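Report on one structure; see the data block that follows.
Note that this is a trimmed complex: some chains were dropped, and none of the rest were shifted.
Residue numbering begins at 1 within each chain, and the chains themselves are lettered A, B and C in the order written.
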């Protein structure tokens, strides 16, 4: 059971590093864009595990009273000018996310990218980027590579594929929810009133 | 390629029979309950293929401007008193549908069952039942059994498991959408305006 | 309740027309490709209501013992050379379906398109096309347009957006399942053994 401990330590360290590494001005701008979109629609886009993290975020935004939808689910309506798309992809290269993001731009929606790579196609095409570090499927972020591998005494990474990014993203977006709660003056009781009662 | 033809003929015959077999008063009441729920929420519930048919229905209700949700998807909010639950199950015995339906009743929501068996647990527990005939996973509807098998000259059914019910249900619910469109004075142009633009 | 009857009649007529309009050689080839992919993987791709019809098809293929996946769901594995992608889109222009189809081609997978428009981007990019007529979101198929509108005495279509295609597709694919059942010597009992027991 050594690896469970080593891996979760690594994940926790990754989360801390990613939160400390946030450019708070970019986060502030993301929050502004979200608050401005309150009488518009917000669409969350992501594939695979980034998509599950995106859905967990969408659920809390729904609890907060936003008109929010997850792309690909049944009742996703038309996006239009002034709507907001939040696209999540560690590598910034996930093709279906890029397609959705480009379609959103054409329609006149604003696209926020949450990614580790601002120079990725997703980052470059977005109106606003929040950089969240994290080793992703593309490889370890350079500065972390050597140290981390030294630390764990082997070259095989502890946290396979995009796992580090996805955990970082889950915690970052849950932190954002609390920030939004306070900005909106919402209490937990408000959220509970909107939470699923049939499940 | 003989079987494709024989099976699709059987499915088409099944659809016709199920539409002719509808109790129009029950359908009328279903429409009334749906129109009354226009400023409330509508939840569609179904598992497996009945669930996919239910999602196709939910998508069109969204196009028509209803506040509609499919149970189990991300942004499903709290159900409350006066909300409407439409539960789809050919056999009327799908456990998760029964659980959701019972939870909805407790909360004070109204439950409509769309099923082949009004005496099933789902049918008995619902506030309103629309019976849609169709061989389901439980077996062939009695009166159809002998004739159908004679006709096709063998005992192995052409349309496996619940397929007949699911096709009947797809067509019935799409017919209902057109009825609702006319009742609401909606044109196709209205629907298109609400249809997904990013897909 | 006049419209329910008129619309379901229209849908049933559309289904019959689409089945009669099938090029059986193309369907035969589709079946061959599917049987050849039995020790490979099959991926079903579709968005919105075409996606729900695709999922209903995938579920029955799973019942028949195929290694089948629906793109975008959790446990979708890597596609590789020799795998089969079945892409469903009435108009043949749904962007995310095109993206997935192009990605599949790059990897060396074979793409079958089920669409009303063989000259659409999806149709042109696919290795094999099965044309299934049906008015789709793009408009009515030309030859049907005038007659159908005459018939129903108005210009507002009875079956909004892509509904005709989706119903046609549901019945066609269920017919294909029965054809595959007979080709594989499967009985309904075999299917039931693989059908979800927790639902």
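In the analysis below, contacts are C-beta pairs under 8 Å (C-beta built on N, C-alpha and C of every residue); 3 or more make two chains touch, one makes a residue touch a chain.
Predicted, not measured: the structure shown is a model, and the values here were computed from it.
Of the identical protein chains in this complex, 3 are displayed in place, while the full assembly in this structure file contains 4 copies of the same sequence.
Assume only the chains that are shown with their structure count from here on.
At the interface between chain B and chain C, over half of the residue numbers involved are used by both copies, so each side presents largely the same positions. A straight line joining the Cα centres of chain A and chain C is 33 Å long. One inter-chain figure worth recording: chain A and chain B are separated by 36 Å, centre to centre, where each centre is the mean of the chain's CA atoms. Between the CA-based centres of chain B and chain C the separation comes to 20 Å, rounded to the whole angstrom. Contact with two or more other chains is made by residues 72, 74, 100, 103 of chain A. Residues 1, 3-8, 11-12, 15-16, 19, 24, 27-28, 47-49, 52-53, 55-56, 59-60, 63, 94-96, 137, 156-161, 163, 166-167, 170-172, 174-179, 181-182, 187-188, 191-192, 195-196, 198-199 of chain C touch chain B in their complex.
Across the interface of their complex, chain A is touched by residues 47, 52, 72, 74, 95-96, 98-100, 103 of chain C.
By the touch criterion stated above, chain B contacts chain A in their complex at residues 43, 45, 55, 58-59, 62, 68-71, 73-80, 85, 100, 103-104, 107, 193-199.
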